[in-house]
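I have placed the structure first, in the form of structure tokens, so that the comments after it can refer back to it.
A single protein chain has been removed from this complex, and every other one stays in its place.
As written, the chain order gives the labels A, B and C, with residue 1 at the start of each chain.
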Amino acid sequence: MSYRDSRQAIVEKNKGLRDKQTTLEEAVTMVQDGDHVAVGGLQYTRTPVGALWEIIRQKRQNLTIYKPLMSFEGDWLFVSGVMGKAVTSWFSGGVTWGVSKIMRTFAENDPSTFDELSLLGLSLRLKAGAMGIPCIPTKSMLGSDLEKTAGLKRFTCPYSGEELLLVPAVNPDVAIIHSQVADKYGNGQIFGPPCLDIESAKAANKVILTTEQIVDNEHIRDTPNSTNIPFFCVDAVVELPFGCYPHECYGRYEPAYEKLGEYGQGLLEATDKIGFVKEYLEKYFYQPENFEEYLSLFGVKSLLETTRLGRIWKP
Amino acid sequence: MSYRDSRQAIVEKNKGLRDKQTTLEEAVTMVQDGDHVAVGGLQYTRTPVGALWEIIRQKRQNLTIYKPLMSFEGDWLFVSGVMGKAVTSWFSGGVTWGVSKIMRTFAENDPSTFDELSLLGLSLRLKAGAMGIPCIPTKSMLGSDLEKTAGLKRFTCPYSGEELLLVPAVNPDVAIIHSQVADKYGNGQIFGPPCLDIESAKAANKVILTTEQIVDNEHIRDTPNSTNIPFFCVDAVVELPFGCYPHECYGRYEPAYEKLGEYGQGLLEATDKIGFVKEYLEKYFYQPENFEEYLSLFGVKSLLETTRLGRIWKP
Amino acid sequence: MSSYTPAELCVIMGSRALKDGQIVFAGAGLPLLSAIHAQKMHAPGLAILFEVGGVAPRIGSLPRSTNEARSVRRSMATPATVDMMLYLQRGFVDVGFLGGAQIDRHGNINSSVVGPLEKPKVRLPGSGGANDIASSANRVFIISYHEKRRFVEKVDFVTSPGFLDGGQAREETGLLGGGVERVITNLGILEFDSQTRSMTLVAVHPGVTQQEVHEKTGFELPVSDALEETTPPSEEELTALRGLDPERKYLKEGDF
Partner (left out) sequence: MSSYTPAELCVIMGSRALKDGQIVFAGAGLPLLSAIHAQKMHAPGLAILFEVGGVAPRIGSLPRSTNEARSVRRSMATPATVDMMLYLQRGFVDVGFLGGAQIDRHGNINSSVVGPLEKPKVRLPGSGGANDIASSANRVFIISYHEKRRFVEKVDFVTSPGFLDGGQAREETGLLGGGVERVITNLGILEFDSQTRSMTLVAVHPGVTQQEVHEKTGFELPVSDALEETTPPSEEELTALRGLDPERKYLKEGDF
């Protein structure tokens, strides 16, 4: 979508104070086949797993996904057919289970499915989009092969004579973000590092916000310094406890390392990698009636354990 | 100072975790005659009045001052000879006492003492400086006379074909900022709007941070989401309660409207405007032994009253 | 005009121009009163932003400036100034509401300098966020007291762009915001011709003659074929408004 069209999308939408609470099913209908979608969090921290789970269930196809670093969810998005292209700085599973074999299968078979940028490069694409400018200069990636593969243009600053690269803005069709707290209007409060979620929320033309907990607007007004996603960016709000599980949500729960390990180790050992992930999707994504049933498959013990470990102010 | 020199200034300084507490007198010696200085706050909110008070007492000369909107402090900086040039989007006193006659006297006599930019334009000059880039594109100021008077260069985005202006970065020699809370390392927590203070702290080569209250580093670690000025930006920390008085400090005290009125109305009625400000400076700036004595001239009643009115969570 | 002041009239006309659900950047004084009045009367989902970092605050005591803690009272967020201004550039601000200023035929505003910049007759405070609002808000409303010295053929200095030299000049320069849509004065309402982008009288307030408007305008002012008379403020509108400024700091008789 062009720079002007992306601005027009913001101009035209209803940004006012209205109740934006909805169901996960309904919220996800904002995402259309072929859309460019920014996904919040970073690697396996604060990934909006629940919203991606529903997108996979709704069988959206051929999305271009922007995420600062991709983790396990990248496997699921590729194998389900949801993701046609990953735009990221890093793509693998966890650290202990080696390089993602799913990423390798897709990217080695068709390199155009994985567009690599440096982390700052991708950050600045979203940042420029958030700032309402079509491009922004940077020193990063100069001279590297990423400069060429990303098709970046050189730029000489007319004031200083400095050589830089220009990174083009990106304005995704939708951003999907998970916050610890939000109100019904869409004021989101992310605790811990906001990753690129603030930039994504401003850059995207529409925003789906899932949250651990909906709070009263008066609580937001009591703690305005903590609001980092303002309501006028947001189009749908869904309360979704454990919405990042089995990834982590800062201050709420740690990653479910054991469950991630079952997946990671299983994939490592499987002969048919794609088949293994398809079975995983079948069991955990397509079969459950709803997100609570999904969580039930992992069990209460895991939820309690990750919660206990995830406490920030633990002694 | 050139883009490269400003980077080198950051590269070379000791940015580590060390006790940076010092006295107001000592901290202000970082500012040299002729320096470019970013001043925190906006109009009369969270102005670092105490630090400016000490700069005026130390008779620094010919500074270029960057402030998003200038208020009463602009009069004092001009008349004391501290400020040779104001770079700002707006320069007057308060709202009730008309256009600042001091600003008019200086700027009508020598227009080069007041460089006007739009608020976003000035914000982006500091933002680019903070981001470590020498310039940044914007749509603001296009076609206006500010484009010409600020000497801004046009720019065509090579990706979108959009016409924009390039705003040159500024990296002030020093930024002066007042926060509600800080630790000895210089981790500053600003509550309420941070104005352009975060950008200024990153853009400047040195940072003087005055604060209402020094807190233990463990308090900072308990509330890391509230830290908006990280320690490695900061070079000196000074505990200075009522450090914005008679301006306001969000959540701590409102402006001392009555005292500002005495100044504003007095200036309005004075025949010799410059003489009036000189007397004001003599009485409130040069004569007091220290900042406590300065505050004493306004009296306990005003401090208590502004504090009472400044409470955020008042019933 | 016996039962309301020019300021009250303008604030209520401003309030009526605002719609529910809009995001409004409002300056202190009459624009802010218009926005709060609209919230009370017909636009509960309208949200006000302030450049200092206020996001949909709940205004109590009227702030003397939009740049102080009173403008951030019960705000839903407290963004940095640069982020507030960038919301404009990204298209999030539906209405930029500017106060009185020197304004010309094409809606350009001068708040910088009367006379030549090199040798000013009067140096004014400057833009603040007004240039950015005029550049990038999706539409701009202006409230101004109607007098000849304010409504000039050509401003001495374009601080904030309207339609520049008229016609397609604004679009050609690359600006994206819609520009000035409406000027509300104590005499009537002015809009801009879609071709020439020249200010045109589209409505007069009750009891105001076209003659009076022409006399108080510093350039030849076209009049719309469909000139209307505005509906005077209702008692309900006036009562709601007066409750917002009980000390009548902004609503008093006379110019503003």
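Operating definition for what follows: contacts are C-beta pairs under 8 Å (C-beta built on N, C-alpha and C of every residue); 3 or more make two chains touch, one makes a residue touch a chain.
What you see is a predicted model; the values in this text were computed from it and never measured.
Q: For the chain that does not appear here, which of the shown chains does it touch in the whole complex?
A: A, B
Q: Write down which of B:102, B:131 or B:237 is the residue touching the left-out chain.
A: Of these options, the touching residue for the absent chain is B:131.
Q: Could you tell which one of A:39, A:63, A:164 or A:281 touches the chain left off the display?
A: Residue touching the absent chain, from the options given: A:164.
Q: Given that one chain is not shown, which residue among A:6, A:64 or A:88 touches it?
A: A:88
Q: Going by the contact rule already stated, which one of A:31, A:52, A:103 or A:174 would touch the omitted chain in the full complex?
A: Once the missing chain is taken into account, the touching residue is A:103.
Q: Residue-wise, where is chain B in contact with the chain that is not depicted?
A: 4, 7-11, 14-18, 130-133, 185, 187, 202, 217, 220-221, 224-225, 227-228, 230-233
Q: For chain A, enumerate the residues touching the unshown chain of the complex.
A: That gives, for chain A, the contact residues 42-45, 68-69, 88-92, 94-96, 99-100, 103-104, 107-108, 111, 114, 116-121, 123-124, 126-127, 138-146, 149, 162-164, 191-199, 248, 250-251, 254-255, 257, 310, 312.
In this section, only the chains that are shown with their structure count from here on.
Q: Comparing chain centres built from Cα atoms against the global Cα centre, which chain wins on proximity?
A: B
Q: Averaged over CA atoms, how far is the centre of chain B from the centre of chain C? Could you give it in whole Å?
A: 29
Q: Approximately how many whole Å separate the CA-defined centres of chain A and chain B?
A: Here chain A and chain B have centroids separated by 37 Å.
Q: Could you say which residues in chain C touch two or more other chains, in rising order?
A: Where chain C meets two or more other chains at a single residue, that happens at 72, 78-79, 86, 88-89, 136, 176.
Q: Residues of chain B touching 2+ other chains?
A: 138-139, 162, 164, 191-192
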